[in-house]
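One protein chain omitted, others in place.
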Amino acid sequence: MEFILFLIFSFICIAAVLNMLFQKESVYCALSLVVCMASLACLYLLLQAPFAAAIQIIIYAGAVMVLFLFVIMLLDPRSDSGSGRPRRMLFLATVLGISLFAALAVFLSRSQSFLNSGHPKPAAGQIGAVEVGLALFHRYLIPLEAVGILILMATLGAVLLAKKKI
Amino acid sequence: MNDSILYWALLPEILAGAGGIFIVLLTPFLRGSRDRGSRLIPGLTLLILLGAMVALFTVARDLPQSPMKELSFSGDTFSLSFRFLLLLICAVISLAARPFLEREEIFRGEFYALLLFIYLGMALLSGSQDLLSTFVGLEVLSIGCYILLGLKRSDLRANEAAWKYFLLGSISSAFFLYGIAMVFGATGSTRYADLFALMGSHSDKQATLLLNCGLALIFVGLAFKLALVPFHSWAADVYEGAPSLIVAFFSTAPKVAAMAALMRFFNFHFPRMHYSAGHFAGWIAVASMTLGNLAAISQQNVKRMLAYSSIAHAGYMILAIFIDNETADTTLFIYLLAYSMMNLGAFLILSLLSGKGDLCVSLHDLSGLAERRPGLAALLSLFLLSLTGIPLTGGFTAKFYLFGSALKNGLVGLVIIAVLNSAVSAYYYLRPVVHMYMKPLPESPSPAEVPPVPIGFALAIGTAALAILWLGILPSFWLEFAEKVNLALK
Partner (left out) sequence: MTVPIIYYLGLSALLFALGSVGLLLKRNLLVQFMCVELMLNAANLAFVAFSQGRADGSVIVFIVMAVAAAEAGVGLALVVVLFRNRNSLDSEDFRLMKG
């Protein structure tokens, strides 16, 4: 059952990404990325990480991609002018992508048996907000504080850069 | 208990962060650059930076003896010395910033807050003991730099530079992140200490493979920030397009921080890297030196030339990774001190010479500068000579110690290539000097008048020149400083 669900959602995810690559309108690209992110959230659920799934929907699909859509609507750019990239670039991109994938896949598959056996699997069930919160405020306190500063800085920067009259 | 040690070690950063937030809150009440109130902010920033420096020395005096391996941030002597250098760079920039920003009509109080926040990210990077902290520190640094580069909104070249750096920067952080994921998969932790312990304990071949792949990706992410050769294509364009004063900051501080992170990760914790990935890093160092120097020769635009020269310098710095633990920190610290001071000085003078609108300075524009402005010409020559590595300048001391301790570690081949490269670099560093002193003033069109030097600029350039000369003529002070800092832990 789990395997079938995995197949379904990974298929949706890959199809959405391929659609994004071949779409001309940027609105459709953004929407297919939303689909991809939503199916990734389902995969997180399969991996016993409901907290990650929830924030994937809330932050990524909900906030970041909506921001993208807002900007697209605001600017209303003309669609990609039909010609696209020159053929040489297309070839280069394909070769590069295949080789990157092949390299990563080889490294990962070489260590396959380690990944399946190496870690003692803890009996703990799902990773919910409680476990995440405990780890976040103990072990990962410093990165959390730094992220706070980072978001303040990004807010400041977005206003400085984009506001018409400061 | 651990928490109180951590907060004590982070006292300078807490000060800087609180100061930055205070400035953010203060700026809405001080409108416009002509307002007297907003002129307070540069002074306030300087005060905060000096306060952080005092705090740094206080913390350094009663440093706990245990190296605090289990925390995600270490306030050890290595990070102390680098944080001192970062504070110094920020102070020099905030001294010179106001006249430049007012000339370009982009003076905002928020600039100073951004500077303090970026310092925070860089300090985290220099003391991080956890890959996740390193990632967040790197992002604070990069996102701050994206904003600084885009600050001059009306300038098309600056926009393009900012976008280019933004896109390539976020790709490199994606690679960095994937590398962390692989290391995390191989060892089950992001703590350096845990990685190291796991590396020692089980010699599982498959785990090592995954770990090495992750390390390579992490190296790529940091190599981008340092503009090492296969990942350098952004450097020249970004340096050319961005406002000169911001380039002065941008070519020094992030390199110091990224180099500190690279050192902490690859030299401290993976001594065995010499054998596995050493060749890879060695080739990158050679390629950066050689290509950087060769590309710099043909440049007419002085900013582009300095961009390629900084690529070459990053190549020299990589040598420090191969030096073993005892002397590596000292050499790297001295090299980065000299590098950042001479680069700061050179770019600050260029941002003065470029005049309103920040047009690019070509070699031709420098002709006859010695007649018109003997002081500026002499200082620029000092910085260029120091970049070459002429004796009695800081650049010489730095190169001498770096190459010397690399030789002690048996890196003969790399040192020979580096010395040959330094000889080549003399050609393009000395060309502007020749233009300034030997070429006559151009008749037509008459060069733009260089305005009198604002006092902040004079102080900032003076600090950089003083540091260079001090390091060049009396290096023992700084060596003792750096060594004392390093001995405290042993």
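Read from first to last, the chains carry the letters A and B; within each, the first residue is number 1.
Note that a contact is a pair of C-beta atoms (placed from the backbone, for glycine too) under 8 Å apart; a residue touches a chain by one contact, two chains touch by 3 or more.
This structure is a prediction, so every number in the text was calculated from the model and none was measured.
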item	value
Residue ranges of chain B at the interface with the undisplayed chain	132, 135-136, 139, 143, 146-147, 150, 153-154, 156-157, 159-164, 166-167, 170-171, 173-174, 177-178, 180-182, 184-185, 188-190, 233, 236-237, 240-241
Interface with the unshown chain - residue positions in chain A	1-3, 6, 10, 13-14, 17-18, 20-21, 26, 29-30, 33, 36-37, 40, 43-44, 46-49, 51-52, 55-56, 59-60, 63-64, 67-68, 71-72, 74-75, 77-78, 80-81, 84-85, 89-90, 92-94, 96-98, 100-101, 104-105, 108-109, 112, 115-116, 119, 121-122, 124-125, 127, 131-132, 134-136, 139-140, 143-144, 147, 150-151, 153-155, 157-158, 161-162
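Heads up, the rule we're going with is that only the chains that are shown with their structure count from here on.
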item	value
Between chain A and chain B, centroid-to-centroid distance (C-alpha), Å	31
Chain B residues within the chain A interface of the complex	6, 17, 20-21, 24, 71-73, 108, 110, 113-114, 117, 120-121, 124, 130, 132-133, 135-137, 139-140, 143-144, 146-147, 150-151, 153, 182, 185-186, 188, 204, 206-207, 209-210, 213
Chain B-touching residues of chain A, taken from the complex the two chains share	104, 107-108, 110-115, 118-119, 139-143, 146-147, 149-150, 152-154, 156-157, 160-161, 166
